[in-house]
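What you see is the complex with one protein chain gone and the rest in place.
Just so it is clear, A and B label the chains in written order, and each chain counts residues from 1 on its own.
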Amino acid sequence: MLGKALFLFLVFNLIFILADPAAGLGRVSAYNILFPGRSRLPYGDHPERAYNVSVLNLDAMFASHEIAAGTKPASEFRVLLIGDSSTWGWLLKPADTLAGQINRARLTTADGRTVRAYNLGYPIMSLAKDVLILDRAMRAAWQPDAVVWLVTLESFPADKQLFHPLLQNNPAPTRDLIARYGLKLDPNDPQFVTPSLLDRTIIGRRRDLADLARLQLYGVMWAATGIDQDYPADYEPAAIDLDPDDAFHGHKPPAFGDADLAFDALAAGVRAAGKTPLLIVNEPILRSNGRNSDIRYNFFYPRWAYDQYRAAMIAQATAQGWNYIDAWDLLPMSEFTNSAVHYTPAGAKLLADRLADAVTQLGKISTP
Amino acid sequence: MNLTQILAFAALSLIVGLACAWDRARVRAMRARGWVMLAASVVAVYWLQSSSPIRSLDFWLPTASIGLTVIVWAAIYAPRRAEWRAALPAGAVIIGIVAFIALTRYIDPLCCVTPTRPPDIVTVAFGGVIVAALIAGATLLFRGRTRWLNWLVLGVIAAFVILKLDVATQALSAVLRGLNGQDMAQASALDVRWLGFSYIAFRLIHALRDRVTARPPAPGKPAPAGLTLREFVSYVVFFPALTAGPIDRADRFVKDYRNTTVLPMDTASVVAGVSRILLGVFKKFVIADTLAIVALNAVNAAQVNATIWMWVIVYAYALRIFFDFSGYTDIAIGLGRLFGIKLPENFDRPYLKSNLTLFWNSWHMSLSQWFRAYFFNPVTRALRSPRETHFLPAQGFFRQPAFIILFGQVTTMLLIGLWHGITWNFVVWGAWHAFGLFAHNRWAEFARRRNASTDAEPTPQSPVRRRVVTVLSVVATFNFVALGWVWFALPSIDLSLTVFRRLVGG
Partner (left out) sequence: MTTEIRTALAQYIAKEILQQPKRVIAPDAPLISSGLIDSFHLVDLGLFVEDKFGVRIDDAELNKETFDTIEQLTAIIVERQ
């Protein structure tokens, strides 16, 4: 009897390795069926408080998002927001994020369609990650009418493009991106995770499987409470007094080298958007007036690096004819929360107002 | 118990259960089994205890559990010189283990069985002297004074109250902090979490009360042999049932303990034991822990904003508490089985019962059985005996069955509620069930009277109708119990009322 059970267990695992159902399982989701889709991609450092959990399965991430629900109404002007944690809305309730504020404004395009923004931001600062999400979103059947891509220098360093487990654990789609868009990344980068045979058994996959199950269960709590993030009672505000350090990711003044910043990834994103109108936004940053603020703008950025990045962005945008808004100095210090790029609800509102015209203008370029 | 601890205990049990094949006569095997059971249980008392901000408390609380158990044994049996001599090996093993655990303080690679470093050996020795004095005192004090054991029962109840009443626990914490030279202002009720005391206390009260009410042996028959020290300690702190029951009975326990036919374990018993453990692990660590994500708790109770989801999380809590508790019991029963001890069942499909009385006959059975034996039955018996007391006339309102039933049920259920903790929420939970039980009882009585004129069995109904009625009754009973958990699960009446308002659409 014990032998039989052991045999069955081995056979079951073999089938599991061959069929790799964990990948396909991501598409099975109760979101948008039993409970509403999430307003933003699932991410949670404290699942039990956030009713949200980080998963590495891209299918599962998108399947849990409200954008995967049903078909687009004819009257909707569908705008995808791509970006980092500031777009995702760190410390912000779903309705207070940039997407939430745009929707609250009830913008309409010239031809009468209502602007409906979808928050596809994800709390990782890497352009390659943005392209991964944008590329998927464009290839899904969601018919976006426009894309707004919010970027900041911290997402640009070439050597940190693959730093996050989300990219490392999705080697196939990431390598696919590298090949199709000619990204200057190594498809054999040692950071890519290659699961061993043991990792691919049901035992090896147990955490992934448990995470998928938890993502579904937290859907109940998301539906029941509308909470999808841990909102601490108080947080450490973003640093105002700064170190007298002029280095940025190991780069020293006066100038970046040609290969230091991943402009290739930015170009890849533009190509991924294809014919869909794209608005690129240099997102607001905190400009400190504290100690050493003559050297740095904030915790992230020495002045020389950020100034140079900003100039390069403007030059590129002009040369390539991008729709580009530089909103770097839009918000006063008071509208930032726990980081130099995370803003308050009021900050999100200001940014939404700043983008409103440009977004509705995108409606003119896009065909309904 | 976490998974590592369960695995360690299961491995130990299996080794003991299987490794005795060499001993045909079973005598040595049985002896070995008894010693392993005692040693594992004593170690478990320390190993499973959680840490406390009060220095060394994670050593002293387990020591108190063992010490109290030995004191009660000495009080019950008032052993004489010969009996003490017989108890010597067991006493030596217990002292040896406790001393070893204390000495791990000085043996770094082995430190520690307790969550934090045990106190220094001089302090431990001092504590040991106090415990020894109490044991000796108990032996002398209670010899020939069986009725005085009731005072010991009261003492255990008093300790229980202190540990279950937050205000008192906090005061106790302050005292202990003061003795330790720690900041008394930081005292919190959470500082003193005495592992397994709820269950240890009830086993001790059971043993004490049974001693007080024991019948004298029938003429010509010898008095039944009491429990040896080894048996008694093994019974009270038996490691599978230490943290969450079930509450076994001492007489039942020793029957299995002394049964020489259980070793070596046959395949069927091993399979039964192991599969029971696996079932429990699955129920507790997979089903219950998963349900916990969506189950009602103090935080989400105030966050849920829709009636339908409130029902979902209330139901999820009902299922979670069942799978958690019954899974844990499965693990305990399975571990016991591997030692040849058949711990009593604690759950018998409680959510599939068609009325509240049957629910309480199948939920946490060993606890409700305990309350029946040591509270409900004696109280009811006293009220039903047609004897006049200075409290009660022989007749009148207080002797009416309806009153006695109401009184017995309300007091019993309130006590069961308070057993979980002395808070208003547990009081209301107890009252909720008391009145539910009383309502069911009156209804059953009413139906009985209606049928009284008819003969034999109640009028047969069509099978379909009977089925429908049963299903509806099960659903109604489950809902009554599930709504009752709203009191049980939350820390305040206000919060529970918020949940109820939401449940009805408010």
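Annotations
Rule of thumb we're sticking to: contacts are C-beta pairs under 8 Å (C-beta built on N, C-alpha and C of every residue); 3 or more make two chains touch, one makes a residue touch a chain.
Bear in mind the structure is a predicted one, so any value in this text is a computation, not a measurement.
Partners of the chain left out, restricted to shown chains and counted across the full complex, are B.
If you put the hidden chain back, the residue from B:N355, B:T477 or B:S496 that touches it is B:N355. From the options B:P119, B:G408 or B:G436, the residue with contact to the chain not on display is B:G408.
Listed residues B:S41, B:T139, B:N441 or B:T498: the one in touch with the omitted chain is B:N441. Touching the omitted chain from chain B are residues 206, 210, 213, 215, 218, 249, 344, 355, 357-358, 361, 369, 372-374, 376-378, 380-381, 384-385, 401, 404-405, 408, 441, 444, 448-449, 451-452, 454-457.
We adopt the following convention: only the chains that are shown with their structure count from here on.
Listing the residues of chain B that touch chain A in their complex gives 271, 290, 293-294, 299-300, 303-306, 309-310, 312-313, 316.
Contact residues on chain A toward chain B in their complex (touch as defined above): 1, 47-49, 213-214, 217-218, 220-221, 223-227.
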